[in-house]
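Only one protein chain is missing from this complex, and each of the others stays in its spot.
So that you can tell them apart, the chains are marked A and B in the order they are listed, and the count of residues begins at 1 in each.
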Amino acid sequence: MRWLSVALPPLVAALTLASLLTGPAGLGMSESLHALAWGGDGPLPIVMRDIRLPRAILGAVVGAGLGLAGAALQGYLRNPLAEPGLIGISGMAALGAVIAIQTGLSLATPLALPLTALAGAAAGVGLLAALAGPRGGSVTLILAGVAISALAGAGTALVLNLSPNPYAANEIVFWLMGSLADRSLLHVWLALPPMVLGAALILPTRRALDALTLGEAAAQSLGVSAVALRWRLIAGIALTVGPATAVAGAIGFVGLVVPHVLRPWVGARPSALLPASALGGAVLLLAADIAVRLIVPERDLKLGVLTAIVGAPLFLRLIWKTRSGGRV
Amino acid sequence: MAAAVMIAAALPAGAAPQRVVSMNLCSDQLAMMLAAPGQLISVSGLAQDPRLSPMADRAAAYVPNSGRAEEIFLMRPDLVIAGTYTPPATVAMLRGLGIRVEAPPPAESLAQIRAEIIRMGDLLGRQDAARALLARFDADLAAVRRPAPRGRAALYYANGYTSGPDTLAGAILDAAGYANVASDHGIAATAPLPMELLVMSQPDQLITGAKWPGRSQAEAILDHPALAAALPGMARVTDRTWICGIPFVIDAIRSLE
């Protein structure tokens, strides 16, 4: 636990810096950082401030949000298989975002984009909490997640296919896989405030999530209000996952991989896992976003491709372990 | 090209087709310019779309087709003009039904435009009209061509694509006297250009693709603040005269004045 809190923040900072210094233009390190901090004439400050800075910030913020939401969701559902992307919360957020974009709502007021996305995410997480609360087993959770994912994916495809824009239909892959390419500071300002609010709602539930280790009834007897906890987490997860998806698409597996890897390091306590997963999520997404730029620099490789390659085998292993009723 | 001319020359003289159906936006327009009255009976529906076709008004006088073999067969054509990108199954079926189908490639340079004018004249048996159109095209081109270097320009489309010198848009830039930024990055055809490379290139002129109705992430890239910051008030937008390698590219070249 100590070790993590010492190691993770500098790692996030180092990867943010590395993200700022990664790009096809092959700029010098000192001149780019100088241009980032002090500006100046010419195109360099524009590249650093308008193209790379938003990407680096969003990598850290979206990753942190997904890691935190994943850890909170797992703690609440008492299930290591819970992950915002896999069980359709990100998909519902994407549906909300696509509706805002295609109806022109986001053109009228940019705030409509994160708002509709978080409404979608809230619908998804609310439905899940109702179908598979802390008492629901893995099977209920995964089946509910499959249904919600399928519904959200179909809705997104339908809206994009109905668009008069010929490019829209090809964007299903962005909404399914996510990307941070060519995001602007506007996206940062749209996503960051609601995500901070979401984190502020989630973090105080740490002890309540600890109490849920013993089950819902025991947690309630320890003074946890089940209703308040549920609404707080639905709101908090929607506020983090919704805006993150609105600007970066649905990036899966971050909320699964990060809590799973960090759990042994924090003694499996949900309260310690929440902040650690936020930092770990930032590390994972920043690293993935640097990797997509290094692996195929000339193409916009989707982030979700990389996170799925890492995450899906882990997910299968978790199912294998929980299959026989065993615990992680 | 030479092969195409030979094929056209090998056709029996005086066998000009009487019922011609065009199913490709670009050949639609060339055919409308060159065909004798009553010779062309149908053009593609795209030719009637004013966003895509500078000749939408004239195309409205023709029966539109949507490129399906069945409807085209029922028009009883003696010549069908398709394109390189017409679905092969449709072409094969029409040929199987005994209909002559020609599929000229899209013109990607000014020289190819000239060749395609001649080829269309030969296909329709309207060589005189083609020569007249070609002469007009050459004269207009000479009038708008700007050989003197006017600066460096970048083409930028949805999804961050740019076009190099081997494309029609690249040829239009060149004729207008601009150096193409895509060449700096080794792009000859159409390929993605990372936005930061575009910004670092500091082009004098940015020419973006026209936006379609509705919205898309792909086109949202054209609104990125970095473009506005790097090239304040400089963007021009391509229009329907940039799409096909036909004499209308003169208007596209002129739009860059």
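Criterion: a residue touches a chain if its C-beta (ideal position, glycine included) is under 8 Å from a C-beta of that chain, and two chains touch if they have at least 3 such contacts.
One rule holds in what follows: contacts and distances are computed from a predicted model.
A.B. asks: Would you kindly match the missing chain to its UniProt protein name, picking from "ABC transporter ATP-binding protein", "NADH-quinone oxidoreductase subunit H", "Cbb3-type cytochrome c oxidase subunit I" or "CheW protein"?
C.D. replies: "ABC transporter ATP-binding protein"
A.B. asks: Using the contact definition given at the top, list the shown chains touched by the missing chain.
C.D. replies: The undisplayed chain, in the complete complex, is in contact with A.
A.B. asks: Can you work out which residue in A:Ala154, A:Ala169, A:Leu222 or A:Ile309 touches the chain that's missing from view?
C.D. replies: Checking each option in A:Ala154, A:Ala169, A:Leu222 or A:Ile309, the one touching the absent chain turns out to be A:Leu222.
A.B. asks: Counting contacts across the full complex, list the positions on chain A that touch the omitted chain.
C.D. replies: 78-79, 207, 210-215, 217-218, 220-225, 263-264, 267-270, 327-328
Rule of thumb we're sticking to: only the chains that are shown with their structure count from here on.
A.B. asks: Return the distance between the CA-based centres of chain A and chain B, expressed in whole Å.
C.D. replies: Using C-alpha averages as centres, the distance is 44 Å.
A.B. asks: Please name which positions on chain A make contact with chain B in the complex.
C.D. replies: 23-25, 27, 42-44, 46-47, 50-52, 101-102, 104, 106-107, 163-168, 170-171, 174, 182, 184-186, 297-300
A.B. asks: What residues of chain B sit close enough to touch chain A in their complex?
C.D. replies: 158-160, 191-192, 194-197, 199-202, 212-219, 221, 224-226, 229-230
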